[in-house]
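Below is one structure, written out as structure tokens, with a few remarks after it.
A protein chain is absent from this complex, but the other protein chains hold their places.
Our next item is chain A:
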């Protein structure tokens, strides 16, 4: 298949690995930011092909995983209200809240549906004027434009029975938080290609300048990742710290300005809680005052939510890359995709689920202290 097979060519992969072996003289730790990249790395076993000493640390870029438990509990409280038609992307349905999950609510008779686009939810609202349609709007800069367009469309149609439950997160503040975390081991980033396709890559220039850390905008196919790793290691070996763009076939310097404009119209930047990580200043999006009528959190008073996080889950440490899933006592025993304790075991992009489905049982050996 075009645009896929050429990025999965085993011979080219061998060439890139050979070049990487030629370049790497010391151990380095790289973080791939996006859960989609983690998924490819673990599914294809790319980290196991890398030269000894080159370690991948899995980043916080799984939208399902970082959605706060409080938002999930609120989603379930709203979904359980009579007259609600609750819509979501598929992989949010199985994420455990404090007490239940959306699939279980559906089995109990609540109207919970999977949609493939927020526009489908708007269409449901148009077709069901007697119901209130709520869309669970989670994700990074990648999904924000479509959610913004859904609000603009609902506003254009004059729909009073449509709203979003928003939990939008932004990548650059999260990368800053990772670097500021005590014990941070990350020496270079593979930035999330699809986020950059929307936002461009200039937003990483301040980060690179302040922390002297290489950032390589990277795609999601095996060869993308190998090339991104090679570019990052080359920068580290040469003592450079720059923003480079491996994913040039999708990412322009300025990004998708029309999409950015839609996001700017509908949302404003706010402080945001990340599940397992905590609140990061300026790291989220909330609906702008002008579109407050489309904010499900404001429209539906669900009372006080008693949020209960599972104590044994180390999702926060996994999300910030200080631990790997196999460091967790519950991994593969109390916590499996069938009985997840935390969100990273649920989403196909979650690090724990990626490890589990690839059959990983023991942590790779530590390569020693960071130089």
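In the analysis below, a contact is a pair of C-beta atoms (placed from the backbone, for glycine too) under 8 Å apart; a residue touches a chain by one contact, two chains touch by 3 or more; residues count from 1.
Everything that follows uses one rule, which is that contacts and distances are computed from a predicted model.
Q: Between "ABC transporter ATP-binding protein", "Heme exporter protein C", "Hydrogenase expression/formation protein HypE" or "Pyridine nucleotide-disulfide oxidoreductase", which matches the UniProt record of the unshown chain?
A: UniProt protein name of the non-displayed chain: "Hydrogenase expression/formation protein HypE".
Q: With the missing chain put back, one of A:33, A:92, A:273 or A:330 would touch it. Which one?
A: A:92
Q: Could you tell me which of A:32, A:227, A:295 or A:349 touches the chain that is not displayed?
A: Answering carefully, the residue with contact to the hidden chain is A:349.
Q: By the contact criterion defined above, which parts of chain A meet the unshown chain? Give residue numbers in ascending order.
A: These residues touch the chain not displayed: 1, 4, 8, 10, 13-14, 36, 42-46, 48-49, 63-64, 89-94, 103, 114, 116, 138-140, 142-143, 194, 222, 226, 336-338, 347-349, 356-359.
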